[in-house]
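Here the complex is missing a single protein chain, while all its other protein chains stay put.
Up next is chain A:
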Amino acid sequence: MTEIDAKALGADGAVRTASAFPPTPTTVARRPFRASPKLPLSLVGFAAFLLAWHLAVEVWRLPRFAKLPGLVEVFVEWTSTDPMYGVSLFTAEYYQHILVSLKRIVAAFSAATLLGVPLGLLLGWSQRFREYVFPVFETLRPVPILAWVPISIILFSGAETSVVFLTFIAAFFVTTLNTMTGVQSIDPSVVRAARCLGASPRQIFRHIVAPGALPHIFTGLQVSMGVSWFSLVAAEMVSGEFGLGYLINTAYAKIQYPTIAIGMITLGAVGYASSALVRLVGARLMAWRLREIGVGR
C-alpha cells in the first residue's frame, strides 16, 4: 500500500499544488539551495546597481545626472563621524528619524491589521454585511492618500496623529480587501464538509474561514506594509517633524543632496526588513503550505 501511495505522491501532489506553486518534485534533494536565499546572485545585482550609479554620476557625469549626489560622496557622508550635513550613521539624529518613522509604521500597520482583518473576514463571510458596507468601502478606497491630507489635519489636531492616520488609511484598505478575497476564495465544498460534520457557524468561522483565508491575508499584509511606507513618507513630507520622509524633504529644501540619498537608502533597507518580517511571520503561521510543496520539514 505504502509503495503505491509513494508512487502516486509525485503525480498527484504535483497536480494538487500546480495552481499555487510550481511542481517541485526534487526539492528534498535540493533543499540546501532553496532554503538559503540566493545571496551571491543578489550581491551581483547590488554591485551592478551601485556601479551604474557611480559611473553615471561621478565618472561619466551624464548630462542630467551630474547634479545628483554620487556614490562615493554619499558613502563618505553616511559613514562620517562628523557629517557635513549633520546626518550619518554616527549621529543620534539619524536614528531618531528612523525610530520615529518606525513607530508610526508600527502604530498604523497594527491598527490597519487589527481592524482590516476582522472587517475583511466579516465582509467575505456575510453577504448581508457585504451588501451594506462594501459599496461605501469601494467608494472610499480609490481616494488617493494625498486627498485625505486636509481632512486628517482638520480631524486630528497635531501632526503626529494625522501622519499615522494617513498611513493607516492606505494600509487598511489593502488589508481589508485582500482578507475579503481570501474568504471568498475558500472552496465551498470545504465549508460544506465542515457543516456536514456538524460544525457550528462559530467553529466554521474560527477553524475554516480564518485559516483558509490566511494565504490571501498575508499577501495583503505584505502589500499593506509596502503601502504603509509609501504613504508614511508622503505624509511626513506634507506635515510632520522627524521621520525619514521629513528628513528627505528638508534635505531637499536645504540643498543637502547626499542626505536625500541617505534617507532613501535607509527607507529601502527598513522597508525591505519590515516586509521580510511579515513574510517570516506568515511562513510560521502557514507551515502547512511550505510542507505541501516540500520545503522545510
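The rule we apply is simple: a contact is a pair of C-beta atoms (placed from the backbone, for glycine too) under 8 Å apart; a residue touches a chain by one contact, two chains touch by 3 or more; residues count from 1.
One rule holds for everything that comes next: contacts and distances are computed from a predicted model.
**Student:** Out of "ABC transporter ATP-binding protein", "Ferrous iron transport protein B", "Nitrate reductase" or "RsbT antagonist protein RsbS", which one is the UniProt protein name for the chain not included here?
**Tutor:** UniProt lists the chain left out of the view as "ABC transporter ATP-binding protein".
**Student:** Could you tell which one of A:Gly86, A:Pro211, A:Gly226 or A:Gly282 touches the chain left off the display?
**Tutor:** Among A:Gly86, A:Pro211, A:Gly226 or A:Gly282, only A:Pro211 touches the chain that is not shown.
**Student:** Among A:Leu89, A:Ala199 or A:Val223, which residue is in touch with the absent chain?
**Tutor:** A:Ala199
**Student:** By the contact definition given up top, give the residues of chain A that touch the hidden chain.
**Tutor:** Looking at chain A, the ones touching the missing chain are residues 1, 4-9, 11-13, 16-17, 187, 189-190, 192-200, 203, 207-208, 211-212, 214, 286-289, 291-294.
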